[in-house]
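Note that one protein chain is taken out, while the other chains of the complex remain in position.
Labels A, B and C are assigned to the chains in the order they are written; within every chain, residues are numbered from 1.
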Amino acid sequence: MKLTDREENGVIILEPNGKIMGGPDASLLHDKLYEFIDQDKKKVVVDLSGVDWMNSTGLGILISSYTTLRNNGGKLKLANVTEKIRSLLVITKLEPVFESYDTIADAVKSFDE
Amino acid sequence: MKLTDREENGVIILEPNGKIMGGPDASLLHDKLYEFIDQDKKKVVVDLSGVDWMNSTGLGILISSYTTLRNNGGKLKLANVTEKIRSLLVITKLEPVFESYDTIADAVKSFDE
Amino acid sequence: MHEPIIKGNMISIPSSLEYLTNIDDFIEGILRGFEVEESTIADIAISVSELVNNSVSHGNKSDDGKTVSVSIAKKGNDIEIKIEDQGQGFDPRAISNPLDEENLLKDTGRGIFIVNALMDKVDVQTTKDGTITTITKSIV
Partner (left out) sequence: MHEPIIKGNMISIPSSLEYLTNIDDFIEGILRGFEVEESTIADIAISVSELVNNSVSHGNKSDDGKTVSVSIAKKGNDIEIKIEDQGQGFDPRAISNPLDEENLLKDTGRGIFIVNALMDKVDVQTTKDGTITTITKSIV
């Protein structure tokens, strides 16, 4: 997994890339999130278009990122959820937990509503 | 590649394991050799029984270990050269360079002669 | 043992998660050699990653003197994969349900559940030497 980030209209967009399977970079996303929370940036979109697949470690990272942001008065949303990841969210009953959007633009705009 | 070592009758036996293809552990064998040279231990047998294969990086490590020992008044010999490695030594004309023995015992004994 | 060791259709690693990618590369390689379709390869790779994570962390407790091995075979239309560790074993029936309300937002506890969902057959066998989990997936 590789992680890049950028900001658009005050919303942080995190772009993990590759597979999220655990191991050395399991904490990358969570660490990055805490950096942004420290800077009082708490509107976050995770763009999943570049993620081939994830396992339960990946789901765990999404969940803990979601709850961490929520507990700090922020919000985590998803964009570009691929079919493989959507089916994992469905079978684990996590789909209704996450707000998810077809495009990053839609996800970013949703924070204005 | 993993490297273990032991001593038998004043002879150091180095046992690399796995594949010798370069990368992070390319210098392991050479570093270990310098440790022994510093301790004035210069009779060395490299046991190749656990090496699946090596490439030119592996041959380069054997050569430089051989010349380093020779230049320090020591000697490097080989034991248990597998068929795959022998054919590499043959095509690169390195076979006559190395004294090689069928067993570690033979290699160790040869230092008494 | 240090780096991944391959013997035939089996790959072994020391018990460290840094080698997860090596197992994935080997398993995905073999499955592509078998011409398994991409979506099924992903399902199998996800399941193997779950079980290797468990074997490294829960089974061998990250003791890198202990080994995790994964072997793979094609049996007719089935892919059969065995994941072995040297741990104490566990009872898969005793695992709590990740779909229960109180577990839903936990960040762990979904591994075996996902493997069961993605694979056709999951068999966990505890022996005195460790745990052998066998997963089977039809590729037609």
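Methods note: contacts are C-beta pairs under 8 Å (C-beta built on N, C-alpha and C of every residue); 3 or more make two chains touch, one makes a residue touch a chain.
On a predicted model such as this, the values are computed, not experimentally measured, just so you know.
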For the chain not depicted, the shown chains it touches: A, B, C
Selected residue (touches chain absent from view) among B:Leu14, B:Leu33, B:Leu48 or B:Ile61: B:Ile61
Sole residue of C:Ile30, C:Val52 or C:Val68 that reaches the chain not shown, by the stated touch rule: C:Ile30
Residue ranges of chain A at the interface with the undisplayed chain: 1-2, 17-19, 25, 52
Residue ranges of chain B at the interface with the undisplayed chain: 19, 21-24, 26, 52-57, 59-61, 63-64, 67, 84, 88, 91-94, 97
Contact footprint on chain C, counting only the chain that is left out: 3-4, 6, 8-9, 11, 21-23, 25-35, 38
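The rule we apply is simple: only the chains that are shown with their structure count from here on.
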Labels of chains that are neighbours to chain A and to chain B: C
Separation of chain A from chain B, taking each centre as the mean of its C-alpha atoms, in whole Å: 51
Between chain C and chain B, distance of the C-alpha-averaged centres to the nearest whole Å: 37
